[in-house]
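Handing you this structure, nothing more for now.
With one protein chain removed, the remaining protein chains of the complex are shown where they sit.
Order as written gives the chain letters A, B, C and D; numbering starts at 1 within each chain.
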Amino acid sequence: MNKKKGTAKTTQKKISRRAAKMGKAPGSVIYMGDREGEKSTVSVLEYNERQLEEHELDVYNPEHFNKIVAFKDTPSISWIDVIGLSDELFIEKLGNSFNLNPLSIEDAVNTHQRPKIDEYENYIFSVFNMLYFDENNELVAEHVAIVLMENTVLVLQELKGDVFNGIRNRINNKTGRIRVKGADYLFFALLDAIIDNYFVILENVNTKIEILEEEVYQHPRPEIAQQIQELKKEVLKIRRWIYPVKELVSRLIDSEHPLISKDTKLFLRDAMDHSTEINETLQVYREMSMSLMEMYISNISNKMNEVMKVLTIMASIFIPLTFIAGVYGMNFDYIPELHLQYGYFYVWGLMILIFVGLLIFFKRKRWL
Amino acid sequence: MNKKKGTAKTTQKKISRRAAKMGKAPGSVIYMGDREGEKSTVSVLEYNERQLEEHELDVYNPEHFNKIVAFKDTPSISWIDVIGLSDELFIEKLGNSFNLNPLSIEDAVNTHQRPKIDEYENYIFSVFNMLYFDENNELVAEHVAIVLMENTVLVLQELKGDVFNGIRNRINNKTGRIRVKGADYLFFALLDAIIDNYFVILENVNTKIEILEEEVYQHPRPEIAQQIQELKKEVLKIRRWIYPVKELVSRLIDSEHPLISKDTKLFLRDAMDHSTEINETLQVYREMSMSLMEMYISNISNKMNEVMKVLTIMASIFIPLTFIAGVYGMNFDYIPELHLQYGYFYVWGLMILIFVGLLIFFKRKRWL
Amino acid sequence: MNKKKGTAKTTQKKISRRAAKMGKAPGSVIYMGDREGEKSTVSVLEYNERQLEEHELDVYNPEHFNKIVAFKDTPSISWIDVIGLSDELFIEKLGNSFNLNPLSIEDAVNTHQRPKIDEYENYIFSVFNMLYFDENNELVAEHVAIVLMENTVLVLQELKGDVFNGIRNRINNKTGRIRVKGADYLFFALLDAIIDNYFVILENVNTKIEILEEEVYQHPRPEIAQQIQELKKEVLKIRRWIYPVKELVSRLIDSEHPLISKDTKLFLRDAMDHSTEINETLQVYREMSMSLMEMYISNISNKMNEVMKVLTIMASIFIPLTFIAGVYGMNFDYIPELHLQYGYFYVWGLMILIFVGLLIFFKRKRWL
Amino acid sequence: MNKKKGTAKTTQKKISRRAAKMGKAPGSVIYMGDREGEKSTVSVLEYNERQLEEHELDVYNPEHFNKIVAFKDTPSISWIDVIGLSDELFIEKLGNSFNLNPLSIEDAVNTHQRPKIDEYENYIFSVFNMLYFDENNELVAEHVAIVLMENTVLVLQELKGDVFNGIRNRINNKTGRIRVKGADYLFFALLDAIIDNYFVILENVNTKIEILEEEVYQHPRPEIAQQIQELKKEVLKIRRWIYPVKELVSRLIDSEHPLISKDTKLFLRDAMDHSTEINETLQVYREMSMSLMEMYISNISNKMNEVMKVLTIMASIFIPLTFIAGVYGMNFDYIPELHLQYGYFYVWGLMILIFVGLLIFFKRKRWL
Partner (left out) sequence: MNKKKGTAKTTQKKISRRAAKMGKAPGSVIYMGDREGEKSTVSVLEYNERQLEEHELDVYNPEHFNKIVAFKDTPSISWIDVIGLSDELFIEKLGNSFNLNPLSIEDAVNTHQRPKIDEYENYIFSVFNMLYFDENNELVAEHVAIVLMENTVLVLQELKGDVFNGIRNRINNKTGRIRVKGADYLFFALLDAIIDNYFVILENVNTKIEILEEEVYQHPRPEIAQQIQELKKEVLKIRRWIYPVKELVSRLIDSEHPLISKDTKLFLRDAMDHSTEINETLQVYREMSMSLMEMYISNISNKMNEVMKVLTIMASIFIPLTFIAGVYGMNFDYIPELHLQYGYFYVWGLMILIFVGLLIFFKRKRWL
């Protein structure tokens, strides 16, 4: 109950935020997420083949702020990681310092933004969703914006997740390709990490389907139907968040933007293959969840059939017998059978005969 | 009842209007809406980076009329807003003064026109639907035509809505991009306001789906099924009105019409993204409303199952007991059990045994 | 019954006609319609900006025949209207005189021909279906072939319908664009009239859907299901006849045939828009008719639910009561309750208690 | 039963033949049909505008064989008709003599080959299915390969069918276009005859649908459901055999192979139109067969409803009456009503009252 209310409230909030935005000019930087009032933090990882430096920066210190902006002009690769998007003023200032188009800055904090990859002359702007299941096992989409500039990748996200930890480790370890490659490879690596994470989500969905399938066969109950519906909605939601990725990556591969090297496109092709696989899997899950519902309905019918058979057998057997008993309970002056010596036993015989006959009849019909 | 009749009458009127148009030449200016006999009013907003003027004009005053037409040749941006489309003569005269193709003028007053964007040599003509829910919570589509000319945007609508108020404010405030941009940006801003408004409609539909879902789980009744059907029809209707927008905008982006600057195309791309999101959401709503119906049917079956179980349990238990009572109600001369001292109590024992046995049987079958 | 037979016979005839055609060379002029043995009549409307002449011609008078053919070489626009297609010899002769390809002549009399627009070097050949409801309210498709040549439009149809009357009036009235435009505009006007007429058919279908919807909610009966099926088949049929038109017109717009002026393409674009709208509407009707069936089935289930509830309530209440009466109808020598002074009334009390208890139980279950 | 077994056996055979082919090189000439061990026969029709010769040839006579091959170099049109494909050696030798690619020869005897048109430098190879209903009214697909070479058309089929008789007659009659046209026109004529034949199949399916529809409305029985399923499978099968033809012909029209003259392409366009119509019709049949099943299920529910109503009415009326009779069958010492003079008649009155009341109740519910 409480949860439902919570959802309703969140929806309400979303609408009012959306409404607040209506009438505003496009490019207005309005944070749409749920984590209002949180401060932003910035960490920078600067590296090249030989060197590696990590910086934690205080965004409200003007000197630090200038330092952040300065990173974009260093020849080493800079991975600038902004956590916390609710401080609209800071984000706008930062975006302007990086010469981002106002539309890009708007999308960076619009946590409802559909996945997108926009190519601008001097940078590539992208938005993706990182999916995970929260503590209530409900699916949550975390908005992340990644901007690829020359020698610099700017990441804006709401929470510091652990999806990118693997990349951080690879950079630290110095082994591996990533240290000798350009910013576009880092961009790809981030995208690849997000896509890899989708497979975990799919596995989770798959497990749910398997459990529900088991339940549908064993104990079809209305709650199961409700859970199937929830599953269907979950798959629809995941699809909306993930589906566009494939085409976006495909278009990026076909584009001739100078920031993407031919070598990195080879890797992007690999990422696109994974997206294709994810989309196909989602399609399969969609069909399987529809099958589940069908199966559920057919099992409900089966249960009813079973109930009806019990009723029919009981009624068909005992109603005629009761009739016979009723006949010999009549009070006519003259009913010859009543005075036979063994009349009562004859009647029992008749009733047993009918009983057995009907049992055989139902047996033949395979109802027993 | 009354409402139904009303609808029927409206439909009737629509047909007769459509019929009135048949046989007429294409390009005949025939108003198709419901607000016949209303006068048109015109207001003009003229602005450039430094100046801003507002004019209310009397369309039936020839001098004023000439003034309206003159606006299109001023170097500042003119937003000419025509409210009320039923005065076909005025609209036709106005359209001719602006050198619009007769087909465009026809579409401007054809309130049944599907969304369109037509490019002509010296102007771009477009028709969209503004959607809102009226006082009866019924979905209404308001026809709006927007014509982009050099330095001029001509808007023709039936009612002065508040969807464009935000834009008016932005122009008045002087802050913001809009004052320094051309007429094509104004055109985009209007389109963007219309699309933004669609999100409100979608939220409304979403709320309806959530409410119906709750009802389907709690109290599936025939009226709920009817409401689901209404919802499905509503989604179909919204889709027809909104669906074409995405492709229209996409084609506008790809076109090379000189009235659309490269800069504005960046913004149009953003609008197209929103249209795509709206179309995807509508698709999701469509699937969800179909799921609702499925869920409703499965719940009906469940209810019937429950009814059948009660009947089966009651009948299966009491019919055999009644039979036993019937047996000892028979009037045979010789029924030995009747004369046993505790016969009556033995029979009660037997009946209680059968009763308990059947209860256990049904318990095992999980019917209780 | 009779009607059904009629349909069967017609189908039979169609097959045999189709069969008659098999083995024949393509281009064989074989009339496929139902109006065999009727004579053809020809009327010609010749006009230019200043003049207008109407001619009724006797096709079996060689002189007249030559006159018909001569019209195609006059510089004024000639609209040659041939009514009645069953006289294959005449049609073939006429077609040859106009230098039509044998395949075109074949299609002109093949009343089963799917809509088509074929471009030849010196003419454009097209076939459409005019739809209307006959006196039995059954949907009928009337085949019409329109040939656009230089300054001449040749129309071949089975019956003189009134769809083209509006155009005739516009030509007579001298007002309007049509008198100053070329034969391609006349061609467009005819096509536009046909498409406009489709809207009337759609309105008719819409009315049927509304009526059936009402019935499904009020009195779901097997006949309603049958009518829904008929509706579905009707929509499928209409779709087959209308659906190809959009693409045909679209291809005509894209073609560079010299007979179609750039100006007329603007009008054709309008006609294409209408076709698109029609196709979308048909799609909506298709989904709505499928929803109707779903609704019907869910209502049938509801009705059964109601029936079952009545049965369950009656049986569940009276079967236990009858059991109690049966117990005290037993003839045991010793049944102590029978000899209580108010035993009979105690039993009545017990039975009323059970009765009321069960009523409350069913009330709580919301079955009453 | 026997038939089923037969099918199973055939399937078995097909698999083993398929298996036999596995591991073999592509281009291996392996006959896949059911008519093993039959001899091949060859008849040749050689004609030009003035002359016509028919030859029956013994393929196992080397002289004759050389004669067959020689026909391909004569300037007149040669229609070489090979009946019987099970003699793999002969077919391979023939194919090699005609310089066919091994892949073509393989496809010529692979009776499971999907329709195809392959263009080679010096010939066009095509495979189609001729459909007919055999003596058991089961749909059979007859494989036919047609090879278009310069001045020569080579036809390979399993059985001498009568689909091509019309063409033979047209060639014999000397009237008609065919005698003055090239080998490509003959190729088209054969294709056209095959496509024309599809219409007969469709009519047959249509008749089946009409009959089943009647049955579904009148007497829905399990066998009807089974027949609907058979129909669905039949439509699916036909679709697989016919569906690709349209695209193949379309590609042939777009190709620039020198063997196809521009003039013949006009005729091929006509054939493509017919294929389109067939595909659309099949789509309609598919939807109609799905509707039939839906209708069947809804009628089953209706029947059950009717059964339930009878039960409910009978039980609801007589169970309360039996209860009353039971009450006055009790043996209490003191039941005052029993001693009323007209007690028995009062009770009858009460029972008639209840009876009539319930009848009215059911009448009101429209269950009677």
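Assume a residue touches a chain if its C-beta (ideal position, glycine included) is under 8 Å from a C-beta of that chain, and two chains touch if they have at least 3 such contacts.
Only a predicted model underlies this, so the values are computations on that prediction, with no experimental measurement involved.
Participant: Out of D:Val69, D:Leu311 or D:Leu358, which residue would touch the omitted chain in the full complex?
Facilitator: Going through D:Val69, D:Leu311 or D:Leu358 one by one, D:Leu311 is the residue touching the chain not shown.
Participant: Which candidate, D:Lys160, D:Lys174 or D:Lys233, sits in contact with the chain we can't see?
Facilitator: Of all options in D:Lys160, D:Lys174 or D:Lys233, contact with the hidden chain holds for D:Lys233.
Participant: Check the options A:Ser43, A:Ser76 or A:Asn197 and report the residue that touches the missing chain.
Facilitator: A:Asn197
Participant: By the contact criterion defined above, which parts of chain D meet the unshown chain? Give residue numbers in ascending order.
Facilitator: The missing chain touches chain D at positions 4, 7-8, 11, 14-15, 18-19, 21-27, 101-103, 114, 116, 118, 219, 222, 225-226, 229, 232-233, 236-237, 240, 293, 296-297, 300-301, 303-304, 307-308, 310-311, 314-315, 318-319, 321-322, 325-326, 328-331, 335, 337-344, 347.
Participant: What is the set of chain A residues that contact the non-displayed chain in the whole complex?
Facilitator: Here the touching residues of chain A are 165-167, 169-170, 176-178, 188-189, 192-193, 196-197, 199-200, 203, 206-207, 210, 213-214, 217, 266-267, 269-271, 273, 276-277, 280-281, 284, 287-288, 291, 294-295, 297-299, 301-302, 304-305, 308-309, 311-312, 315-316, 319-320, 322-323, 326-327, 329-336, 366-367.
In this text, only the chains that are shown with their structure count from here on.
Participant: Minimal path length between chain B and chain D through chains that touch?
Facilitator: 2
Participant: Report the inter-chain centroid distance for chain A and chain D in whole angstrom, where each centroid is the mean of the CA atoms.
Facilitator: 43
Participant: Which chain D residues reach two or more other chains?
Facilitator: If we look for residues of chain D contacting two or more partner chains, we find 329.
Participant: Touch graph across the chains, line, ring, star, complete or other?
Facilitator: Here the contact pattern is a line, an open path with two ends.
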